[in-house]
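Here the complex is missing one protein chain, while the rest keep their positions.
First chain written, first letter: the chains are A, B and C, and each begins at residue 1.
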Amino acid sequence: MILRDVQNEYDERNVYLKRVGVKGVRYPIVVLDKVNHSQPTIATINMFVDLPKNYRGTHMSRFIEVLNEFHLEINPKKIREILKRLKDVLNAQRSVIEITFPYFIKKEAPITKSESYLEYNCTFEAEMIDEHLEFFTSVSIPIHTLCPCSKEISERGAHNQRAMCNVTFESKEMIWIEDIIKIVESNSSAPIYTLLKRPDEKYVTELAYDNPKFVEDVARDIALELKKCDKIKWYKVEIESFESIHAHNAYACVSSDELHA
Amino acid sequence: MILRDVQNEYDERNVYLKRVGVKGVRYPIVVLDKVNHSQPTIATINMFVDLPKNYRGTHMSRFIEVLNEFHLEINPKKIREILKRLKDVLNAQRSVIEITFPYFIKKEAPITKSESYLEYNCTFEAEMIDEHLEFFTSVSIPIHTLCPCSKEISERGAHNQRAMCNVTFESKEMIWIEDIIKIVESNSSAPIYTLLKRPDEKYVTELAYDNPKFVEDVARDIALELKKCDKIKWYKVEIESFESIHAHNAYACVSSDELHA
Amino acid sequence: MILRDVQNEYDERNVYLKRVGVKGVRYPIVVLDKVNHSQPTIATINMFVDLPKNYRGTHMSRFIEVLNEFHLEINPKKIREILKRLKDVLNAQRSVIEITFPYFIKKEAPITKSESYLEYNCTFEAEMIDEHLEFFTSVSIPIHTLCPCSKEISERGAHNQRAMCNVTFESKEMIWIEDIIKIVESNSSAPIYTLLKRPDEKYVTELAYDNPKFVEDVARDIALELKKCDKIKWYKVEIESFESIHAHNAYACVSSDELHA
Partner (left out) sequence: MILRDVQNEYDERNVYLKRVGVKGVRYPIVVLDKVNHSQPTIATINMFVDLPKNYRGTHMSRFIEVLNEFHLEINPKKIREILKRLKDVLNAQRSVIEITFPYFIKKEAPITKSESYLEYNCTFEAEMIDEHLEFFTSVSIPIHTLCPCSKEISERGAHNQRAMCNVTFESKEMIWIEDIIKIVESNSSAPIYTLLKRPDEKYVTELAYDNPKFVEDVARDIALELKKCDKIKWYKVEIESFESIHAHNAYACVSSDELHA
């Protein structure tokens, strides 16, 4: 029996669609790991292509077929291949993939060296237009911020809190997520750990108190370090601090586009 | 044209369903406000009844019709009426309603008396079995906790963070949400505000530093105050503290059932 | 006692911050309502300004003070005033506000005319740079989509599902949210209702079956109607369909920028 291909029908509306595809696909993937070579994780994936004005629909199942070919080896080189394949199998000029996944790093506590894992949420966002590829990596890094104003005006203590720093960048060559994390953690009031024994807790408490930073400070300090990194073409740094004295958050954003505007 | 009532069919499977109904209904409601008499808000509502073993289905549209009658006056007395009506129109023995809504209170900053609104998430959860009603109220109250261990072992500073305290209670007579909030905030390291000017920030920073509390301390102190309140028949206190030195949370829970176990 | 203004310190890092401010402020607001003149609702609000390179920090409390002045009358004209005020009180060149809120409309079921409320999530997103204002409105509209391919190839039935259509637009003059909703609902397979009696359910089932639409179709049909609307300067239409045969979603996006590319 032949089943009619409705998607393939000629479309007279003459409307070009910039993006059509699948969203929220949950899939097991394997990514590169600086220490352990590879790391299995679980991704939330969006994949799109453009749709010429005279085709009625795209073929949603083909996106999953392409994902099936590549999901066990997700890295910048393979993402380029995925985007080419998507354009080919879907007769498109543009293809887009967005892959968000948790990435775990084993960390040592600062004093006792107790080990534990911390999660960093990552995203690869890539778009291919004809043969041209744009590729962005994002990393979300939980950090600790201690308020300089609160420290300055108070006779004792200073409010501090968990914050989330998100760095998005485009690079000339491969940059390890681990290297971005190191820059961010060393420019926060203190890094965050999953396991801290008492001597470690003393250390991070005092470290944070000695490094008071507004979200504005964190954004600027990270930006200046990223600026020094030759491999990076473009970056954006966002900090959102879950203020302990409020129920809302403080936010700062800087990008390399207007760093010294 | 007569449309067959499929739900009303005789069901031979002989299986009793404890709860059938609608979930996640978003609806504008009006609740009581201690200061302003009434407050418009927006609720997420679940409504269920039981289904006798020989009926195939319930009638989902009738839940919405009952909600239409009552949504502009949601209070304990009306909730009793809603539950009766649900049992009547759906021929049920049991009926359940769960109404979750944000509730705003105007607060004064501690020193400058600057005013702003803070959101407290509330839930009414009520079940009627035959003529018997069980009615629970929950209030989620954002607070500030400062770690006693961190303060004790560190030469300076102490980690602190936003936390969420959830109090659920059953009462003999009407208790204002405002009164529960007062008990919780006064037993935290410090209350949380939407608007704090510099003198206020100094005040809450020092207040928190002078009132270090584990989640365990907050739970116990609130429990002991609720115990003194004659109107309360039963309560549970939960604290979840968004630890600023970790990416996970600290938690404590106490209920009146085993207070002195 | 004079409390030092740390934020006001001279900053030597020479880094311009494009956006600093508050995120996730939950606040009661009042918006315009086409039928009832005004509607109280609850917003999640972000407010930002830029920070010149030689200032250490912004003053977070002033954002809330500005919100306090205006929250009971949120409309395009007032948003222009909010943005001006933010620039003034924070000595900024740019100011941004993003206000997301649920908006309820009373709808009549198609046959029985039974009334109920349906929630549409809305966002106002506005940025002022010097005296220039950009203002975008978004409306999220739940709709019903029925798959043309499934209908065509199957001997009976067709898979259908809930979908969410998001329309973002910039307009030359005030456009009612209600008018956008009408365009979207009339171009879906069928509108969605909170209360449907049996004759209504029959109607929408048959309506959807008679109007099979891919997400691509919905996007194109809405785009062509928006194109006819003289008041609209720019628009983007996104549809995400929660496919009933998959656990992931189908997506299509079109914008006026490349409508006939």
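We adopt the following convention: contacts are C-beta pairs under 8 Å (C-beta built on N, C-alpha and C of every residue); 3 or more make two chains touch, one makes a residue touch a chain.
The shown structure was predicted, so the numbers you read here are calculated from the model rather than taken from an experiment.
For the chain left out of this panel, the touching residue among C:Val66, C:Cys149 or C:Val254 is C:Cys149.
One of C:Lys53, C:Lys202 or C:Lys227 touches the chain omitted from the figure, and that residue is C:Lys202. Within the full complex, the residue among C:Gln7, C:Thr137, C:Ser171 or C:Thr194 touching the omitted chain is C:Thr194.
By the touch definition given at the top, chain B reaches the unshown chain through residues 3-4, 6-7, 11, 13-26, 46, 48, 51, 53, 56-58, 60, 148-149, 152-153, 214-217, 219-221, 223-224, 240, 247-255, 258-261.
By the touch definition given at the top, chain A reaches the unshown chain through residues 3, 5, 25-28, 40-42, 61, 64-65, 68, 102, 104, 114-117, 119, 194-199, 202. Although one chain is not displayed, its contacts with chain C can still be listed: residues 118-119, 142, 144, 146, 149-150, 153-162, 190, 192-194, 196, 198, 201-202, 204-206, 208-210, 242-248.
Basically, only the chains that are shown with their structure count from here on.
Of all chains shown, C has the CA centroid lying nearest to the centroid of every protein CA atom. With centres defined by CA atoms alone, the chain at the far end from chain C is B.
Per-chain CA centroids place chain A at a distance of 25 Å from chain C. Remark: chain B and chain C have CA centroids separated by 29 Å (rounded to whole angstrom). Touching of two or more other chains is recorded for residues 119, 194, 196, 198, 202 of chain B.
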